[in-house]
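Have a look at the structure that comes next, please.
Heads up, one of the protein chains got dropped from this complex, but the rest are sitting where they should.
Going in written order, the chains are labelled A and B, and every chain counts its residues from 1.
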Amino acid sequence: MIAEMAAALLQAQWLYLAIGYIAIGAALTRAQGTGAWLMGVLGWPMELAQRFAGQGPQPYLFLLPNVLVFGLFTFAPLFMNMGFSATEGSSILFQDRDWAGTDNLVRLLGETQPDTGAENREDDKFLRAVTDTAVFVVFQVPIMVLFALITALVLNRDIAGRGFWRSIFFYPVMLSPVVVGFLWTLILKRQGVLSVTLMQWGWIDAPIQWLTDPGWTMFWSVFVYTWAHLGFYMLILLAGLQAIPADLYEAAEMDGTSPWRALTHITIPLLMPTLLVVFVLSLIKAFQAFEELFAMQVSWISVVAYIFETSGLRGTPTTHGLGIAATASLLIAAFLGLLSVLQIALSGKGAR
Amino acid sequence: MWAFLTRTQGRGRLTLVDWLSYGYLAFGFLLIFIPVVWLGLNSVKTAFQIERQDISLIPGDYTRVARATVQGPDGKRIFFITDLPDWVLNWRDLSAADQAAQDVAGFLSAQTGDAALALRSHLGQTEPQALAVIAAQGLPDWLPRYRTMSASAKAEVNIEAALAGLSPANDRLLREFTGLYPGARLTSQILVSAPDPQTGEIRQWGVSNIDIKRAFTPARPVDAVNAKVTKLPTASLQADRNVQIAWENYIDPLSGSSYGVTVDFTRCLTNSVIVTIVGTAITLLINSMAAFALSKYKFRGQVMFLALILATLMVPPTITLVGVFKAIQATGISGSLWGIIIPGSATPAGVFMLRQYMLTLPDELIEAARMDSASEWKIFWKIVAPLALPAIAALGILSIVWRWNDLIVPLVAVATVKEAYTIQLCLLEFRGEHTSQEHYRLAMTMVSLIPTTLVFVFLQRYITTGIANSGMK
C-alpha cells in the first residue's frame, strides 16, 4: 500500500528537482526533532534568503508558492483561453494553431458545427445552453434562497435538538456531486423507486424517465441542485440571523409586536446584507452548475457542460471545438467576474 | 423521545408555529436521508435483484430455481432443475478466478439426461469438449470455424458427412457446438408456490418476476416438462424470500476480484487517499504561508496581492477548463496524481480564512520572536502556525472534503489515464463490460461516502464555523 502510494507520486519528471531540494535542505538544516527537521528541510530557501538578503524579501517568498500556483493554474489558463479563442485548429499546441481573430466568436454565436465548420442552425447548442441555463438559474436561485431562509428561520427558533437538525440539513453539502447524481438517479431512473411507486398508487400509467423527460428534466435538475446546496446557504443565513442582537426582539416584544411583524420589520431588513450575499453567491454557483447534472445525465446542457463537451477534452477533439469552447468560457468568465465584483461590493457593505 | 421533541423552553404548550417547524424539519430529514438510506439498502442487494429493478426495501432474494431450455432432435424441451448450488446459478456473474475454482467436471459428471446437456452449455463446457472430440476423432479442421462461416462457405462443406459415424452423444455435442442445434439455456427464476387454477392443488411454479401491479403472472409448473405457461393470479403467489446481504458487492471490487468492470476500484481509492492527504498537506502549507505574509507583514504590493488572491475566486476552474487543461499539460504534470494535487492546492478561500484568523494574533509575539533571533521561517512554523491551529484545522478539514469530492480537476487533469483516476472519476466512468455491473457501483458509491461522512459526524463543528466565518465553501 505504502509502496503503491509512493510509486503513484514518483512519476512526475521533476521528481529529481524535489529530491535535490530535499537533499539541500537536509544538508543545511541542523534542527533536532522530526518536526523541526522537516520544517528546516522545507524552508531552507527562506533561511538562506534571510541570511543574505535580510527581512525585506521574506513576505514575497512566503507568498511565492501560493501565487505561483494561482498564476499557473488560474491566471495563465485565462490567458491561454484567450489564446485558444483567437486561434483555430484541433491541436492543443499553440504552434500548430492558426490565427483566427474573431472567427471563433462568429462560430460560437453563428452556431457552426465544431467539427466540420459547417453552418449549424438547426442545433444551436450554445444559445440553447445559455437559455436553458438561464431558465435553470431563474428557478433554482430564488427557490434555494427561499428554502434556505425558511430553514434558517426555523432553525433559529427555540427548538429542541437544534444542532442535530442543523447537521441534517448540512449533510448533503458533504456529498460529492457524483454521489448526489447517483443518489437521485437511483430514485428517478425509469424503473426507479419513484416511477414504480407512483404506478402502484395508480398516479401514472407508464414509468417516466424523470431525468431526461423534457417536461421533468428541468424540475428535477432544480430540485436536486437545491437539495445538494441548500445546507451551505442555510448556514450562512443562520450565522447572519444569530448576529442580530436578541434585545431587539425583546424590545419588540415589549412593544407588543406580533411575530410576523417582527419577522418582516426586524429580521428581514437586518438580514438583508447576508441575504444579498447569499443570493449573488448562489447565482454565481448556479451559472456554473455542471457536475451534478453531468453525473445525472440530464437531457439539457448547461453552459459549463457545453464548454466541456465542445472542447473535446475527453471525447475526440474536433476541428474548432477548442477555440469555440475557449471563446464561450471567456464570455462566461466575464459575466461571472461581473457578478463577483457585485458580490464583493455587497459583502463589503454587509461587513460595514 | 417524544418528551424531548415536544420540550419547550419554558413557554408552555407548543404553538401552531412550533408544530409547523417540527413538521418542516421532519420532512426535510426524510427528504435528505431517504435517498442516502435507499442507496445503502440497494448497495447490499444482489446483482440479480438490482438487474430486476427490484424496489423492495429488503436486500434479499427469492428462492431460485433454474429453468432449462434444451433443443435436440426431438425438438425443444423446457424443464426445471431444482436444488442447484449457488455457484451454478450465478455462474455468469462469477469472476474468472471464482469460475476456475469450481469443480465443473466433477459436478457435470454427476448430472444425467437433459439437465446435463443444459448445465454443460451453461457452464461453458460445450466448446472444450467439442474441440477435444474433434481432435480425438480426427474430424475436419473447418469444424471449429463452422459456426462463424458464411452461408456460401457452409454450402461448400458437408457437415452431415463430417458428423456421420459419431456416437449419439458426440453427435449431439458437435451439433450443438456447430450451431445446428441452438445451445441449451439456463435461466434463474423465482420459485413460488400457488394453487393450480385448474385443479386447485398447491404446486410449485417458476416465474421470471413478481410484479404486484399486474393481476396475473405467467408461470410454468416446476414438476412438468414442456408445460404450457399458466397465468396465475399474482395475489395467490407464495414465494420464499431469504434476506441475503450481498457483501460481495463490497468485497469483490475492494479485493480486486470484481468481474467485468473497467476500472480498478482499489486503485481509485488509493489515488483518492493520496490526493486528499498530499493535497491537503500542500494546501495547508502554502495557504498558511501566504496568509502569514498577508497578515503579519507590511510590504509593497500587499493590497495588490490580496486583491489578486481574492480575484481568483472569480475565475473558477469550471469556467477555464480548456486553459487549465493546457496549463496542466504544459507543466508536464498531466496524467499523474500531481496534475490533480497541484492545481487545486492554492485556495483563495483558504488564504482568506487563515489571514482573518492570523490578523487576530498579537504582533508583539512575532516581535518577541524576532528579538529572540528566530528567523522569519521559524517564526512562521514555530509561532504563528501553532497559534493559528484552530483555523488551520478548519481549513484542513474543508480541504479534505474538497479534495475527496472534487470532480472537475481530476476530469481535466488525468483525462484518460486510468491509473490516476480518483474515486469520483471511477464512479463516473464505471461501465460494466457485458451487463451493467450496477451493484458494484452502488457499493462503491457507499464506500466513497465513508470519509466525508466520518468528517461530518466527528468534525462538523470546524466546517460550520469555517463556513460561517469566511462565507466561502
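Methods note: a residue touches a chain if its C-beta (ideal position, glycine included) is under 8 Å from a C-beta of that chain, and two chains touch if they have at least 3 such contacts.
The rule we apply is simple: contacts and distances are computed from a predicted model.
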item: From "Maltose/maltodextrin import ATP-binding protein MalK", "Purine nucleoside phosphorylase", "Beta-ketoacyl synthase" or "Amino acid/amide ABC transporter membrane protein 1, HAAT family", the hidden chain's UniProt protein name; value: "Maltose/maltodextrin import ATP-binding protein MalK"
item: Touch with the omitted chain, as defined above, among B:L143, B:V222, B:I342 or B:A369; value: B:A369
item: Residue among B:H122, B:K378, B:R403 or B:H439 that touches the chain left out of view; value: B:K378
item: Touch list for chain A against the chain that is not drawn; value: 30, 54-55
item: Residue numbers in chain B that touch the chain omitted from display; value: 362, 364-365, 367-375, 378, 382-383, 386-387
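What we mean here is this: only the chains that are shown with their structure count from here on.
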item: For chain A paired with chain B, centre-to-centre distance based on mean C-alpha positions, whole Å; value: 25
item: List of chain B residues in touch with chain A within their complex; value: 4-9, 11, 17-18, 21-22, 24-25, 28-29, 31-33, 35-36, 38-39, 42, 53, 55, 212-213, 270-271, 273-274, 278, 285-287, 289-290, 292-294, 297, 299, 302, 305, 308-310, 312-329, 331-333, 336-338, 342-343, 345-346, 348, 351, 375-378, 380-382, 401, 404-408, 411-412, 415-416, 419-420, 424, 427-428, 441-442, 445, 448-449, 452-453, 455-456, 460, 464, 467-468, 471, 473
item: Residues of chain A that touch chain B when the two form their complex; value: 1, 4-5, 8-9, 11-14, 39, 42-43, 46-47, 50, 55-56, 58-60, 62-63, 65-67, 69-70, 72-81, 84, 92, 150-151, 154-155, 157-161, 165-179, 182-184, 186-187, 191-193, 196-197, 199-200, 227, 232, 235-236, 238-239, 259, 277, 281, 288, 290-291, 294-295, 304, 307-308, 311, 313-314, 322, 325-326, 329, 332-333, 336-337, 340-341, 344, 347
